[in-house]
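A single protein chain has been omitted from the complex, and every remaining protein chain is retained in its original position.
Order of writing sets the chain letters: A and B. Residues in each chain are counted from 1.
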Amino acid sequence: MPIDDTTREEARVLARRYPVARSALLPMLHLVQSVDGYVSDDGVALCAEVLGLTKAEVASVATFYTMYKREQVGDWLLSVCTNPTCQVAGGQAIHDGYVDALGGHHDAEAGVTVEHAECLGICGDAPVVQVNYEMYGRLSQDEADALLASCRRGQPPASNVSGVVPPVFRAVERELSGIDDGVDAHLAPAAARQAAAANPPAWRSGETDLPVTHPGGDPAGHGGEAFRAAAGLEA
Amino acid sequence: MSAPAAPGAASAEDLVTLTIDGEQVSVPKGTLIIRAAEMVGTIVPRFCDHPLLDPVGACRQCVVEVEGQPKPVMSCTVPVAEDMVVRTHLTSAMARRGQEGTLELLLVNHPLDCPMCDKGGECPLQDQALAHGANQSRFLDQKRKYEKPVAVSPQVLLDRERCVLCARCTRFSEQISGDPFIELFERGALEQVAIYEDEPYHSYFSGNTIQICPVGALTSTSYRFKARSFDVVTTPSVCDGCSAGCGQTVQSRRGEVQRQLARTNMDVNEAWNCDKGRFSFPHLTHAQRLTTPMERVDGELVPTTWSRALARVADAVRASQDVGPGRTALVSGGRLADEDAHVAARLARTVLGTDLVEHRTRFAPADEAPARAVLLARAGGAPGLTYADVEHAPVIVVAGLDPEEEVPVLHLRLRKAWRQHRARIVVVGPHLGTLDGIAWRRVATAPGAEPAALAALAYGDGEIAAALRGDGAPAVLVGERAGAGSLAAGTRLAEAVGGGVAFVPRRAGDAGGLAAGLAPGLLPGGRLLADAADRAEVEAAWGPLPAHLDGAAPVDGLRGILAAAADGAVDVLLLAGADLARDAQSAALAERALARVAGAGTVVVQDLALTETAARYADVVLPVTATQERDGARTDWEGRAQRFRRAVDAPELAQDDWEAFVQLAAVLGHRLYGSLDAIRAEQEQLGVRAAAHPLPEAASAGSTGAPSGDALLAVVRPLLLDGGTMLAGADDLRATARAATVGVSRADAARLGIVDGADVTVTGAGGATVTLPTAVLPDLVPGAVVLPRTSTEPPVTRLADEDGVVAVTLAPVAVPAEVGA
Partner (left out) sequence: MAATEVKVLSARYDVPGVDDLEVYEQHGGYAGLRRALEMQPAYIIEVVKASGLRGRGGAGFPTGLKWSFVAQGTGKPVYVVCNADEGEPGTFKDRPLMERDPHALVEGMIVAGLALNSEQGYIYLRGEFAHASRQLAKAIRQAYAAGYLGEDVMGSGKRYHLTLHRAAGAYICGEETALLDSLEGRRGQPRLRPPFPAVHGLYGCPTTVNNVESIAMVPLLLVNGAEWFQQWGTEKSPGTKLICISGEVRNPGNYEVAMGTPISELIELAGGMLDGRELKFFCPGGSSTPMLPASMADTPYTFEDIAGAGSLLGTGALMLFSDRTSVVSVVRRFTEFYEHESCGKCTPCREGGYWASQVLARIETGTGVMDDLDTLERICGSVAGRSFCALGDALTSPIMSSLQYFRDEYVEHIRKGVSPFGVAPQRDVPMLDPAAVAATARERASLSALLSAATSAAGDGSGA
């Protein structure tokens, strides 16, 4: 299912959640990944369109964060921590074993991708592997290998930390976009009220006291969406 | 904080006194340490800092020591404080060590390719490595390697290995020009400047990023590997691309221009210029450049000599004068220098004996020139409204002007006013144009109906009128496309709200032409031909004006002149830099006039290049010098006159425009001027009229009546990068041109079944057509379309009727049905 008007409308819902629409860029990129499995050209164009940014601005953000993928991730993303605590407990060996088993970082057929990860914030359960950001800790080499095998079969077990069976990559990206959080009826009016305040949030809070602004417009009344709404230019 | 102190001396309580390297200095509050150090003559090394960009503190090179602070302080991010004691690298070992350390780190990934890098010789990194760097690097490991170079646009190349990630270019594009098509991608050691692959850095201001790059990471396609900064001859100059008056530096080698740079002039262009000014110089040596006089013999233009050419023109003038007075016309095209225009005005009036003069190829409203003459006289020869006034105006009203396309550097100043001073920009007219992103409010009018809206703002009680009456002096900017009466209405608006007003023409020679009186009914310095006192003042300098000029009603600008010519009332048409076949607002009328004069009389073209007019109609063609090849002066839209100097030699047989005029006068028996100084002395002596005439009364409402039937009235807007002859040869520059489109309102698009992006055939007067993609503009008033002036083939001037009005019909181009296999 490619990016279509449904995605566009969902992106707009995310944008309305914040008093300054650009804040929705990170959630929106997760949303794009939930549709395309990575940050696709269409996805970049969608974010740029909805937020009034250039594509370069969107890609500049997308390439900064490691969770935004440049290529199709399959259904199962295995992130192996190789930071010291996990390394001491065998994390690097797990990672290298996975790469050997797959003959690389991707098994397109089984829809499995393996990546090295920095500290996953669960050092007490080292070594740790995440399947679609669901934690699996205190793995022996055998358990780790079994975990990979189960993913290749498309049936990972429940996490031994959270007890949750991880959904497929696109589904978890949809969760992370927050589109289904179910509280937009509260958040959108609150954001709109803040944006319309007499002394409203600035489009760019910036690095100095200078009011830094943006071609996409400043909700404080310069150009952009607010201007268009005031001028009756939005259909 | 990066902004220079507001005009006017800071009062004592706004000053902060500190000590830098033992020297006491008082600087305005809020000044950054690095700026304060400059004031005592110490240049703290820096890469990311730029006085016109927000401080960022990224490169960490500008380390200084501040007494009482244990850690080194980055002088580019910290403002001064009372009694602060600063020690720079000149007196502090800590600062010196800090700078050496940062330099070593910067060189870790910087290639040692100085011998082949364009920046070599003018590179801050190179200079500092020499001055402060270690002889040997301890770095044994591997440097980053990238594919090189990457074209971020057809004229800007990026060598990522050389980049020190100071973010000057990306900050410029975001903060100054507002077109962030280049950004920092990736992070950490892989951070790099990049574009999105299908959205290149097409900015009118991209060249500035090359100039402010502190290393050789950004280079231009036109200068790459061409010269060394220490091998070029540098000449200060003023750009002739538009009426902005940007300071420019011309660098040449062996008599050829190698590159042009923005020359800092804080009063005008600050440190910026546009790409047209920077990159358009290839036209100087383009194949189309005229290098020799020519005359038409048996229908062909053949080389000739100046004396033969001038004799032929003089013969034609004498023959015309035998028929009757005032049967010659002189039209310049907005390129002339102030001195040229002055000589042309005198030549026309006293030697040719005609008031058929014009410096505008557009059909300006009849009241524009008299109203501008009033503003000129009111300003007393000094700049009227200035860039600084615009920057500090709390409200800026813009009518009939699209600054980014017409006067790009003014656009940057408007953005600065908007971004740094929260100026409220009010656009009056049928659409927003490129002010889209920074406009505060819009007053929608039909094309040409701006004066009524301006008048309403002066006396209204709405939100905009209230803002105009708030603190500070608003600015009113009236452009070329505002309807008849706009300048007078704008002036009255400015008077009513205690603000300033300016007319902003597009062409560089426009203000000079007006000041010289190169328009029907005008005399130099805001004087009127119809005014006896004005005439007397001018006659004191020029000698008596021909009697037949006295009391004659002035013709209606270029339209009147061309109509007269088309009716057989003109025998000799002198065109100085005016390619009327292409540029006249109505190509139809121009063609008729040119054909008539070429057939029965004489067309003389004096220009830089063999224009369409010259090739098709000229009997005599005279080669002249370009700005870079001569001395002269030009007056910008503010009314600021600036001199420029010769940077390179002209083609051997080319002469300055004023010289050509003087020589023609000489052949006709009149001695005008012997030198530029003589012209300037007379300009100074004449000055401007001591008391301004009253503003012309408002003309009857917009001459551009509503078109009939299905026709849509076109707003014909020039694009910065179009088919103009001064862009000849600058292929990389032209490759960044904005696509020509026909802008259609939403309502009309819906009514006509036209979708955004689809090709439509635009049909104008006489059935002439152009086919263009549609841009549906939400901000355009229904009933109007927006067309580019000379970006298409044929140019839109071909679609105009003889009054210059472009009323068009649109028809979607039928998509051919798929042909079966």
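Definition applied: a contact is a pair of C-beta atoms (placed from the backbone, for glycine too) under 8 Å apart; a residue touches a chain by one contact, two chains touch by 3 or more.
Since the structure is predicted, the reported quantities are computational estimates derived from the model, not experimental observations.
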item: Contact partner of the left-out chain, one of A:Asp42, A:Glu143 or A:Glu175; value: A:Glu175
item: Of B:Thr88, B:Gln192, B:Ser745 or B:Thr797, the residue in touch with the unshown chain; value: B:Gln192
item: Contact partner of the left-out chain, one of B:Gly30, B:Pro51, B:Pro154 or B:Pro546; value: B:Pro154
item: Residues belonging to subunit B that touch the chain removed from view; value: 55-61, 63, 71-72, 77, 98, 101-102, 104-106, 108-109, 138-142, 144-147, 149-151, 153-154, 157, 164-165, 167, 184-192, 194-198, 200, 721, 723, 731-732, 734-737, 739-740, 771-773, 791-793
item: Residues belonging to subunit A that touch the chain removed from view; value: 17-20, 22-27, 29-30, 51, 59-61, 63-68, 70, 79, 82-85, 87-88, 92-93, 95-96, 99, 116-126, 130, 132-135, 159, 161-162, 164, 166, 172, 175-178, 181-183, 186-187, 190, 194, 197-209, 211
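In the analysis below, only the chains that are shown with their structure count from here on.
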item: Residues on subunit A engaged by subunit B in the complex (per definition of touch); value: 41, 44, 54-60, 63-64, 206-217, 221-224, 227-228, 230-231, 233-235
item: Interface residues, subunit B side, partner subunit A - complex; value: 1-3, 54-56, 174-175, 178-187, 194-196, 198-199, 418-420, 422, 424, 436-442, 746, 778-779
